[in-house]
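Quick notes on the structure that follows.
Complex shown without one protein chain; remaining protein chains in place.
Take a look at chain A:
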């Protein structure tokens, strides 16, 4: 399972301020992020229901590493609407470099591909939380990651995610929500698919963070 909230920032100066804020909150160094995400869908005859799988190639490593990712449906049931965080099943598996060839041979087709470039923080705060701030880029030619261009120039995606089990997801939801509150002066995160605007305090908060590198308490 995975709990997540997203945000779209419209001003790159906020990204720099956000980085300073995250550095202070997380207590860990940022890591660079450069991931080629290949989304495959089953061909027309394969499977009684269509299926989708994502192959992630981490280009930031000296030797690219591959991960197979399946994202399942969102948690359903009474009270789910009241949960401020999206909870859905997710399974990941590291794989060797032949993984794309394998899935093509099995009858999967390329649906779309993206290149995510940005930074990421991994830290423990009530749950193992990952924060990524990234631009989403599309490739003009097949698999040409060196020629990627932003899907929406000037807009970054902020994602806060944490793994959970069916037994502890309530605690993880609380941890993610609590962490997101610390970002509130600068940005407001919501469930994926729910649009948000720029918070009124963003400009002042960003200016404060930029002026003294985050020493001022927001």
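By our rule, a residue touches a chain if its C-beta (ideal position, glycine included) is under 8 Å from a C-beta of that chain, and two chains touch if they have at least 3 such contacts; residues count from 1.
We take it that contacts and distances are computed from a predicted model.
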Inset, instruction - Consult the UniProt record of the chain that does not appear here and report its protein name from "Ribosome production factor 1", "Propionyl-CoA carboxylase beta chain, mitochondrial", "Mediator of RNA polymerase II transcription subunit 20" or "V-type proton ATPase subunit a". - result: "Mediator of RNA polymerase II transcription subunit 20"
Legend entry - Residue among A:45, A:62 or A:82 that touches the chain left out of view: A:45
Legend entry - Omitted-chain contact residue, chosen from A:32, A:70 or A:138: A:70
Inset, instruction - Based on the whole complex, identify which of A:94, A:112 or A:138 touches the chain you can't see. - result: A:94
Legend entry - Residues of chain A (touch criterion as defined above) contacting the omitted chain: 42, 45-49, 51, 53, 68, 70, 72, 89, 91-96, 98-99, 101-102, 105-108
